[in-house]
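Here the complex is missing one protein chain, while the rest keep their positions.
Chain naming follows the written order as A, B and C, and within any one chain the residues start at number 1.
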């Protein structure tokens, strides 16, 4: 099986990512997931949201599993791997690493919809081409 | 001098309002200010944002002073007092109380702008009338 | 099969829950999940975090599926159903409704850990008793 490519984004845990229990609040990890998708899109897809007058991508599913805590100041590496689920949907898988340990993993599914009809439509060819290479 | 009227909104400090120092993060108080403005607008101004096709209100200034800490679970009372600064701008003053002590105060200024020109315009008469009574 | 009990929390979508696409940002729904857990705990478990010097509950898993968009000002009903997964873990299931439609559902799993060892331990009897009744 072909090894999937990944794109890595570095993050620093901010004080505002943590809560009074002393560690990153569970929902805070979605900021890291989001930053990774946005950085991926700025680098490979021309911008975020995708610069296209007719379509937008909407999140239809998000999950995260939390294995170890992270603290204010920690340096994290967020690995993102995109996969085409169909001609209309993309899945992004994430692994968040602190040193060598995976402290959190999860995924987000985005569906391409028409701005006019608000219904799922085909992902434009230029984006499918980029994602097909991953 | 006429005593200004106030409208009071109750808040509960959420774990996500706090950070790893154990108390509410300074920027978290703006959530309480915002909730108070929104609740005021839902009650007295017909909605938030103001339901008007031609104008929106934009924040041009915000300040807060922090006197005492607040902790997860604390029950707070947020007092909001609106004032017309001109025909185009509203100032909202806030006092956040925990028991009888003021733990934070501050203000927000919003200006009425035209959605088309993005320039300051007169606040609609029905809103000026409501705010004139405060 | 016994129908599970639910506890319902009302929310108002705030402007800050939305993003420039005009609808609630996907991660914003976790605020509604969190508020529901906290309100449940304030009402039935004596506080949040659980007031116990020896243990805390940590989130080990979160998921959400998004079915329909929500807009600033929308009134939502968040239904929360707790289940004991084991003597050490609780699962909270959520359904978020706008009018009669389910616009989002998901779940969160929390594990009871010792503050000293940071390892999973038995949930205290008084909490198990409350949750056993759901």
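The rule is short, and it goes like this: contacts are C-beta pairs under 8 Å (C-beta built on N, C-alpha and C of every residue); 3 or more make two chains touch, one makes a residue touch a chain.
These numbers come from a predicted model, not from an experiment.
From the list B:6, B:62 or B:83, which touches the chain that is not on show?
If we include the chain that is not displayed, B:62 is the one touching it.
Tell me where the left-out chain touches subunit A, residue by residue.
Interface residues of subunit A facing the absent chain: 12, 14-16, 31, 34-35, 38, 42, 47-49, 72-73.
Using the document's contact rule, name the residues of subunit B that touch the chain not shown here.
These residues touch the chain not displayed: 21, 23, 26-27, 30-31, 34, 49, 56, 58-67, 69, 108.
Kindly note down the residues of subunit C that lie in touch with the hidden chain.
Interface residues of subunit C facing the absent chain: 15-16, 18-23, 25, 27, 71-72.
Assume only the chains that are shown with their structure count from here on.
Among all chains, which one's averaged Cα position is nearest the averaged Cα position of every protein chain shown?
Of the chains present, the most centrally placed is C.
Measuring from the mean C-alpha position of subunit B to the mean C-alpha position of subunit C, what distance in angstrom results?
28
Could you work out how far the Cα centre of subunit A sits from that of subunit C, in whole Å?
Each chain reduced to its C-alpha mean, subunit A and subunit C end up 23 Å apart.
Taking each residue of subunit C in turn, which ones touch at least two of the other chains?
In subunit C, the residues touching two or more other chains are 31, 34, 49.
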